[in-house]
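Here the complex is missing one protein chain, while the rest keep their positions.
On to chain A.
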């Protein structure tokens, strides 16, 4: 047998390969990429047709009508944005290929970096989307009303806007202020909350814009939702999360504890974190009570405004009829003996901020009634054929994007190490073919899976 000579170096190999003119005039590796993409069309074709067949058979994603709220699931704005990003990444990819052909390696690096970033944004969008679809984040239509006749209607994912659907004048009276721009900033399941296993703890965040030009104030709360007994789930604990700015009314301490117990009982499946928080609060209650008297005796007048903070907090914590009515009657001039203990945590500033908020924004606003208009369980592989086809199809696409990002990232690194030079422009072109294909597939998926629902 002939003996082997030492290995050839890259340059000579390149010349040799350049000498081998192919019959078609297309480089071997480019041709095989086209063939792979032809085959990949069939992969995605099969996945997309599976989805469409089931979509047509079960317009609501499940044999039982209405099992999946498809438009409720989709966040069309986010996905449109992702799609746009992916399209733009293709544009950058084309520029990167063109730069490499011209030998402008620095431009190639810049554009490729852009493609990678855009690809990562797309992937991040998909991860976000999957997470929220899975947890049923977007699957709830909520109707939240206040005791003052304000009604919150929303079906957006993270942001429930307050709409004044009651008589404005009456509402004004109820609030005692002209402040209607209240916004529920977020309404998300607490850490570890499992929508499949109620009761579920949600965290919310409410913003109170200030009419006098101060910065808007934010306060936080917790809502324990029990779908098996919607009545029992109407417990709202304000300012619990982040770490409790413990503000309690001394005389109502026993009641407070009772309602806490109720809350706890209602939230049998609550996370450890929230249970712990409650326990802490209970344990601190006696100490607070004794401290309360001293503080109130000495600083009754100066802390008048602060009392209202506590008042509101208390009401929302224990939204029984009595408390609510009492609260509605409250005015700024009334002072009740109460106390507060600064939370011994790093979130002391937050506590202070919440207190400050209530000092001058006692609008009688309470989140004392959360009514569920529609419940659709979180979307996962198991709940419906819609979920099965959706996740497997978009997941396959996401995997393609991830591989593309890894590929381009490798090219970027090797362009710095000197492995990838303008002589390898065809390699970049092949990666570009792949990237464009993945983009085109997404256009099809976006159209036939997402957009079609909005026609």
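By our rule, contacts are C-beta pairs under 8 Å (C-beta built on N, C-alpha and C of every residue); 3 or more make two chains touch, one makes a residue touch a chain; residues count from 1.
Here, contacts and distances are computed from a predicted model.
According to its UniProt record, the chain left out of view corresponds to "Cytochrome c oxidase subunit 1" among "Cytochrome c oxidase subunit 1", "Spermidine/putrescine import ATP-binding protein PotA", "4Fe-4S dicluster domain-containing protein" or "Carbohydrate ABC transporter membrane protein 1 (CUT1 family)". When the whole complex is considered, the residue among A:79, A:112, A:126 or A:384 that touches the unshown chain is A:384.
Of A:104, A:117, A:392 or A:433, it is A:392 that touches the chain left out of the display.
Interface with the hidden chain, as seen from chain A, comprises residues 1-13, 15-16, 19, 22-24, 26, 28, 31-32, 35-36, 38-40, 42-43, 45-47, 50, 53-54, 57-58, 62-63, 381-382, 384-385, 387-389, 391-392, 410, 419.
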